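Rather than the whole complex, this shows some of its chains in their spots.
Letters A, B and C name the chains as they come in the text, with residue numbers starting at 1 for each one.
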Amino acid sequence: MFAHNKRLQYTVRVSEPNPGLANLMLEQFGGPQGELAAAMRYFTQAVSEDDPGRKDMLFDIATEELSHLEVIGHIVAMLNKGAKGDLAEAVDSEADLYKKIQGAGNDSHVTQVLYGAGTPLVNSAGVPWTAAYIDTIGEPTADLRSNIAAEARAKIVYERLIALTDDPGVKEALGFLMTREIAHQKSFEKALYSIQPNFPSGKMPGDPRFANTYYNMSQGPGEMRGSWNQGENWDFVTDREKQMAVDGGTGEAEVRLPAKEVDVLKQMAERTMSDPNVDPTTGAELGMGNQTLADGMTVQPGAQPSPGAPKLH
Amino acid sequence: MFAHNKRLQYTVRVSEPNPGLANLMLEQFGGPQGELAAAMRYFTQAVSEDDPGRKDMLFDIATEELSHLEVIGHIVAMLNKGAKGDLAEAVDSEADLYKKIQGAGNDSHVTQVLYGAGTPLVNSAGVPWTAAYIDTIGEPTADLRSNIAAEARAKIVYERLIALTDDPGVKEALGFLMTREIAHQKSFEKALYSIQPNFPSGKMPGDPRFANTYYNMSQGPGEMRGSWNQGENWDFVTDREKQMAVDGGTGEAEVRLPAKEVDVLKQMAERTMSDPNVDPTTGAELGMGNQTLADGMTVQPGAQPSPGAPKLH
Amino acid sequence: MFAHNKRLQYTVRVSEPNPGLANLMLEQFGGPQGELAAAMRYFTQAVSEDDPGRKDMLFDIATEELSHLEVIGHIVAMLNKGAKGDLAEAVDSEADLYKKIQGAGNDSHVTQVLYGAGTPLVNSAGVPWTAAYIDTIGEPTADLRSNIAAEARAKIVYERLIALTDDPGVKEALGFLMTREIAHQKSFEKALYSIQPNFPSGKMPGDPRFANTYYNMSQGPGEMRGSWNQGENWDFVTDREKQMAVDGGTGEAEVRLPAKEVDVLKQMAERTMSDPNVDPTTGAELGMGNQTLADGMTVQPGAQPSPGAPKLH
């Protein structure tokens, strides 16, 4: 069960309202790398997790991310405080209010007009948060790797936001949030490597014929090799012929069909064949104006008086 | 700040695994009327709310909805418990596992294959949760009405789910969740009517010429009147002419353009005019086969031997 | 069946083109609180409604909302008229056109470049309209409440748009549209209260143990009580222990599994356990540079010359 205390995990001190900056901060409120994504990622893993250690850790961190969502939300709310009153009470003239909303820059017009200078779960472009951002698949060695990567990404977005503001209170709170992503990444790393073996994920081993092969699919200027494709562990394949049909087959796709289906497909093929033996007049040619068409036929669009003259009015 | 205790708000006792039922329950986990939508609706309102009474209430209820999300999530997790193991360990033969997954019915194949029989934030069709479900706009008399409606809807979806299962533990937990929606609706009603006046929402009064008019836009068989459009408070308008251009103007749209723009628009109009005075041959006519076209011109598609015969192989 | 007359329900008179303002107006064309959402909300309810009075009313209002969609659409079209010509005919130099599009502000660049200064069904951020905005669930006391709330929200967004422009023709048309939301809300209120009883929605009564309880989930500074949680009708629960496992059970989740499933789950648990008794070296530690790792093992990344030196070019 969740409980709540109205004191924040980190005090939020904002120097002055700034709806444009508020809007950028939404990236970590309702954006793909933001705190709701983090909280829901770990919360949903926690709910279906059976391992007691991971379950406990996932609930710990999910709960903290919810508390971070609250911190970043309050930063947005404080930065929008002036805009909220202006809009609700409309004390400015229309021209002033229009200028204010346009002048705030970026997409803050959406936050203001549609959401009343509130804290909507959208990113800084106004795109609503979607659970498609969450990549949990219910296998711990894969999900922990996803969590590690998610923390690394969130750390970077905080780093960028910190670089964008000189409001000391905002910088400080963002610094706290950024640091916690580092700490969480460390926990997830420990939990991952406490599963042994953890690579490759899952139960099924790879096919040894293809597990150490590197296909050099992109050739031409700029090729460079490194530990990711050279060394004794790698079989490096550059020959285009050896990259195709690597099973030694034809490289074609086939299915065994019942005879009746074959007949039906033949019928469909015949009905819908693009006949390669003709050069038909096309709609594009009709649309090229008063020109001689490819097949020698002349079309003069517009030349035929319409049977019933239109009645304009 | 949020805190968490691993005891649930309501004990979850599931009689036996049932992935098909689990999938239906997702409606209230990651569906539009589900608990995440409720929790986030109230949480985001709480964060930007300035009125101390509403702010407190919104945090109370948001926190409880998160706790409900946890309860319904554990119902899903318990119902999926068997499927999760089967899938991860693949102890059945392939044919058996395929049958199990297909046999569970509805969209539970997605939950199983993609999400590992976990608790994803999707509805029972597998559609990811989106913040587009949240209709908060940052004005309390509107938002409280939205909350009232949201609680009424959630109550109904629980009622339907209760009617679908005879597992007593599931029914009981769902009954608790359903009842809490009723209680929450009562709180939101009290908070709304504690604002006076609260209708119409916002500051701006309606235009008295149009505030009590009912336009009878749908006519024909089946018309019926009631308090929603009859009585001394309503001006009921049936005459089609009086439904149009109700301001007394032309009913047309106009804009005053600079002269230069007018010239540009004329140029565009001329260039892109669909000339009503001709009856052109069309692509559709080219495609109707070997027929006489509308304008008397004969087209024989396919009749021209292609200059270079294709090389088949 | 629908019929159409090219006269608008309200005359649209725009003083001068303004693509930036056009873009803000899209909120009520293709935005979540806009006229398409309203029209489709009521239209789909009308189609499945069986009650003759509501069916008639829903078709009336749906049809009017379609007519409003047409009015707001023409406002957008008039405000964009100049931009449309400029773009299609490209009469300005490139630098001028770029400046114009950037200078219009907000997201009007999308409307112009992608939609040709037309009237796309997107909100002012360019997010395409989605039926996820519609919250109809097919139960009249819930759906009427949703309609009431939707009208209240739409009223507010119009109020905000009116506050943003000093073009008298635009203000007047928006005022009409805003007023009609008030009138519609009144009709929906009458229709709702003409159903008795209408609370709680649906057939199933709440569980009396939980219907009048208020859980004080958010504590700490700023708590305040009011009619929403105090008075003789409320049982106010502050004790954290009494908020958990309110059914009197353990607060845990359980399912009865067949013995075979239990074995499979044990096997999975063992295979994927995060072992709490070891302190493994992690990837993060490998990535911290030339440092002593947590378990005393020294890793010197970069120190091993790669077996095959890379061939640069």
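Assume a contact is a pair of C-beta atoms (placed from the backbone, for glycine too) under 8 Å apart; a residue touches a chain by one contact, two chains touch by 3 or more.
These numbers were taken from a predicted model, which means no experiment stands behind them.
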For this file, in which 3 copies are placed, how many copies does the full complex count? 6
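We adopt the following convention: only the chains that are shown with their structure count from here on.
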Computed distance of Cα centres, chain B from chain A, in Å: 21
Touching at least two other chains at once: which residues of chain C meet that condition? 32-33, 156-157, 159, 217-218, 222-223, 240, 243-244, 251, 265, 268, 271-272
Sites on chain A touched by chain B in the complex: 1-9, 30, 36, 40, 43-45, 47-48, 56, 59-60, 62-63, 66-67, 69-70, 73-74, 76-77, 80, 84, 88-90, 114-122, 128-132, 134, 136-139, 203, 275-283, 286, 295-297, 299, 301-307, 309-310, 312
Touching residues of chain C toward chain A in the complex: what are they? 20-21, 24, 27, 31-33, 105-107, 123-127, 156-157, 159-161, 163-166, 171, 217-223, 240, 243-244, 251, 265, 268-269, 271-276, 278-285, 306-308, 310-313
So, in the complex, the side of chain A touching chain C is made of residues 1-7, 50-51, 53-54, 87, 90, 93-95, 97-98, 101-102, 107, 109-110, 112-114, 116, 122, 125-128, 139-141, 148, 185-186, 189-196, 203, 223-227, 230-232
